[in-house]
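I have a structure I would like to understand better, so I am pasting it below and will then ask my questions one at a time.
The other protein chains are all here in position, but one chain of the complex has been omitted.
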């Protein structure tokens, strides 16, 4: 599509006429709404909206209208975020040794599935360095040990800023990011946890699932927060298992879940479909 | 909820400003939009919307505003339908001998799942007469044979009008309704077909599925049209089967599918979530 | 089927030739194996088998052969249980106020889905008394309060023995059975928990799920043990939810899960498909 579109996510205290005001504002400027979706949390009295529109045609109008909309939303007492479709998000992917989410994200990106671009692979091991370069992606090796963690995170932080990443995706990255890193990085971080959270939080979830004898295993994509495995959930899915599956089978079957659950979460995030409030998400899919 | 809400379903040629106009119209009359959802068929250039709102509080305003909205939609060149939540739909259920959808619909209705009321059970056999009466529902026996079909349909038609049914649900009713009946009845008719349409249309779909060796069986709820099994699809679901399942197992497993797929379709219809255009549906769920 | 079949569930330390010995034993007595399924837990070195056969035709041979098989299994160092298809299990269903699993179990039983018979409904409230009697099932009201719990459980125990129940099904029964009751009752007790265990164990799981913002809700059928919500899991399933679903919607959607997950677990149990070892189950489905 040649003309850029604008996508606004807004939320705040509910009040009559919000839909009319927002759509009226857009219409008055000659814009045409492509999609608009709203939700009310009746108990909390909060209004949520995702609206996507094509602004009137003049070159460069999109960026200006995005700024104007933020001021308008503020005048309504709403918090807002506006994406301009012509400004593609830049993504840094953190990896360790496991390669399934790594390959999957890259192949989907190359297939044109994401409205954003992978710009850096960051690994605490070098196992995926060659594969990354084979895809034409820069690989940055930043080893992490208990002793060097603070220093390593400082390097990660500098790198993320340097490459101008808008989003960090933890593609089975096996280190816990510190609360300090998460506070400083100031960009969303999406993690994939290999269980159906809140079941089997913490380490070795497939071992936990096997020991408990559950009949379904799961995967959960969530925003990383300082409370490990407790961040807002974006997407989850499950697969059926039986007594015939040992831990290795759960790990193998889980890889498919992890790939699709993470990729869908990244896709939704990039399309401005995920709105976080409190410790939950509204996903306008 | 004490105050009735209004639900409008509208569609027509796309044009700029439709969202703003509709929400502005409601806001100008003191209404408050609870939900609004729209869809554009980009290729066909058609705009679809479902909007639900609470009109300003005066008694009796809802019915009047419903009529006003229809005129307003017409002025926009849109086709519309408006439901008033205080006017509960009346449902006639057609049955034969199978009882699973029959019990399921009645129990869900009694559990308060439907925004409408069952008012008559119509059977071409008497197998379910006693059970219907046990639930406090009138049972009407209208036998159908090849010779008496025209006459039987005339009786069905008279009955449907007499009980003021707004919707007919075919709960595994094993007779094909004639094109003539469907033309005259002038009310939506929802049917449940026991296959994943368009696979295995026609009779004995579980036998067909078993013969073909498929690995999933399905059920399809659709509006009945003169083209048998070809009407707009509202809802579908599937369940996994293996070589261990014989035809009887498929029939048994299929009952669960049929119940949930049909009940969900009826629920969506009653909540004004289903918009038909051409031979397809837009389901605002 | 006129000729009764025998179903044996056995498990014990793995050793070479077990399949050959068991099938040889049956063949030597003129029996014909209909189904045989085995599983090895490689790590624990345990062998599990379910075998179903038609014994040679003489009247009354089934009961005798069942006893003989137990002695034979013992000689192999295996624990075994043998079901004779002509001896239908008797089931007591415990209920409180919620009626969805209650109706569902009864209707499935009447549809011929279970190889066992409901013989008593036991309620700590009277809400379902009339409905039970409408189905022709005796309803026993045994109220339970904190003060009278011990006495009430004694009455429940006496009743279970009196009606000769082989299985107790807790169909959303809202009282916790004491460890003492479970020890004395000496019959399997199947419970349905309204979450995807081990997530959201304890009370009000749908409220917990809503608060956590999960994207799937679940239900779990398990054998009740003294460790609440910790017993061996028989069956689990999930359904997708979104931010649009409030707690009441989760409860409504959950009812469908609870019904199908519990009914399937009861069905598997009655068909001798569930073998418990440690805190897990092997389900030969």
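Per-chain numbering from 1; labels A, B and C assigned in written order.
Just so it is clear, contacts are C-beta pairs under 8 Å (C-beta built on N, C-alpha and C of every residue); 3 or more make two chains touch, one makes a residue touch a chain.
The shown structure was predicted, so the numbers you read here are calculated from the model rather than taken from an experiment.
Checked against the hidden chain, the listed residues B:197, B:224 or B:262 yield one contact partner: B:197.
Hidden from this view is one chain, which touches chain B at 39, 41-43, 48, 196-200, 212-216, 218, 232-238, 242-244, 246, 279-283, 285. Residues of chain A in contact with the chain left out of this view: 99-100, 103, 107, 111, 113, 134, 252, 255-256, 260. If you put the missing chain back, the residues of chain C touching it would be 16-21, 23-24, 26-27, 30, 32-40.
By our rule, only the chains that are shown with their structure count from here on.
Shared contacts of chain A and chain B, meaning chains that touch the two of them, come down to C. Two copies of one chain, chain A and chain C, touch each other, and the residues they use overlap strongly: the shared fraction of interface numbers exceeds half.
The distance from the centre of chain B to the centre of chain C, each centre being the mean of the chain's C-alpha atoms, comes to 37 Å.
The geometric centre of chain A is 42 Å away from that of chain C, both derived from CA atoms. Each of residues 39 in chain A touches at least two other chains.
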